[in-house]
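Reading through the structure tokens given below for one structure.
Some chains have been omitted; the remaining ones sit where they do in the full complex.
Chain IDs A and B follow the sequence of writing; residue 1 opens each chain.
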Amino acid sequence: MEWVGDALRKVREKRPLVHNITNYVVMNETANALLALGASPVMAHALEEVGEMVSIADSLVINIGTLSPPWIASMEKAVKAASELGKPVVLDPVGAGATKLRTSTAMKLLEMGDISVIRGNFGEISALLGEHGKTRGVDSAEYSLESASQLAERAAGEFGTVVAVTGPVDFVSDGKRTYVVENGHELLGNVTGTGCMATAITGAFLAVEEPLKATVSALVTFEVAAELASEAKYPGTFHVKLYDYLYAIGPETVVRMAKVRGV
Amino acid sequence: MEWVGDALRKVREKRPLVHNITNYVVMNETANALLALGASPVMAHALEEVGEMVSIADSLVINIGTLSPPWIASMEKAVKAASELGKPVVLDPVGAGATKLRTSTAMKLLEMGDISVIRGNFGEISALLGEHGKTRGVDSAEYSLESASQLAERAAGEFGTVVAVTGPVDFVSDGKRTYVVENGHELLGNVTGTGCMATAITGAFLAVEEPLKATVSALVTFEVAAELASEAKYPGTFHVKLYDYLYAIGPETVVRMAKVRGV
């Protein structure tokens, strides 16, 4: 998978401006992850400025982790603006399925603009697909590697986007082709916002590569950095080294350590 | 105090979902502290979803450190929902006494629902008690170990909750019994949000233990982790190691290092 390394190289050359409308918990972390990687983050959420900011950005990251009505309005406006301008958008439906507000907001954003990629865990993507496919009697399958793979493929087909169902093993599908990513480390589960960081980094790769390869490349890069950072055995130091390795890691290392295959 | 270790064991077994409505400054830190400890944090503050989130959570943490009217409304709704559902609530009255908005918000939250625990410093708890007991001529006593102990006891009696007055020495009282906790480290004062982290962790222990023991167990666990983290002599590295030790620390170590006694 040489293209994973090529995508990282392109991110560092282009240094894309990634506009994030994200949750309060992870703003600092996602900005630092993007900077460490070599991209340029900007955060702006006011209805009065999101349109302008999207127009100067290379991609848009929408994360619904701490929603409220004014932020939803801005997310909608930003997604519309990005669609009109042809800027790629990645959506992180944090907590979809946990509350109606989150599920319905994610669904509305999917309906109102061109979302390039959705990245979520099994429960979140299931919730979106369940909501969308209700009339077709979609079953809420229990988690298994097979069901996660099928979920990614089915959701991608249903929404017409790339879908990444992440977990111990990640499945990334555009509805036709599906990639499996088996990198990562369990300490990622002991630091908040690591899923959100993966989404933000996907935003950076979307500025330089088509959505399917961009998403796979982002996940592999992030998770290889996590594997290297796991030389720290505890979550505080692991978290710090995650930024260190996002900065220090080279395309060759990513390619060498990548555990990616087509299904 | 074997029960302190037992409480920590129970937190790690149950992995409680702790709903935080907290201030912007510490959201990331409190989420990371809860994850490192072995609990599961969720943040949600929209009026439209706090009720649902409380219903799936095991406990609720309210922290008034960066208030505004929409957040106050959501805090009130969440506290009411938690009371109705019998979910434990811990309140951190950050800055009570500094501005009227903070003092009055904390008082209102205390009046409108069942708060299990209040954790604050001497000034904050004094402000609440002063406000509440005004007509009874409560003196604003100067800080001393004796006055802090009395404050915890009196506030607990007055509000019908457990009250923790934290500082170099902590006093935790339910109005009848009072515990003294003498763990901790002065570097905690050079990192923002360490009091808020102690409150958030109290939220996790409240999901597995009755309020008095839960609060003592939370403070001891957090402060023993801080003592171990102080092998780093400076606040940046100390902060990182605090998460490391919240993750790595075992019940036996906590019990062995605990400096707890009844008054």
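In the analysis below, a contact is a pair of C-beta atoms (placed from the backbone, for glycine too) under 8 Å apart; a residue touches a chain by one contact, two chains touch by 3 or more.
Quick caveat: nothing in here was measured; it's all calculated off a predicted structure.
Asker: All chains share one sequence and 2 are in place; how many are there in total?
Answerer: Copies present in the complete complex number 3.
In this section, only the chains that are shown with their structure count from here on.
Asker: Please report how many Å separate the Cα centroid of chain A from that of chain B, as a whole number.
Answerer: So the centroids are 33 Å from each other.
Asker: How about chain B: which of its residues touch chain A in the complex?
Answerer: Listed in rising order, the residues are 24, 27-28, 31-32, 35-36, 41-46, 48-49, 52-53, 56, 70, 239-245, 247-248.
Asker: Using the touch definition from the top, list the residues of chain A that touch chain B in their complex.
Answerer: 23-26, 28-29, 65-69, 95, 98-102, 189-193, 233-237, 239-240
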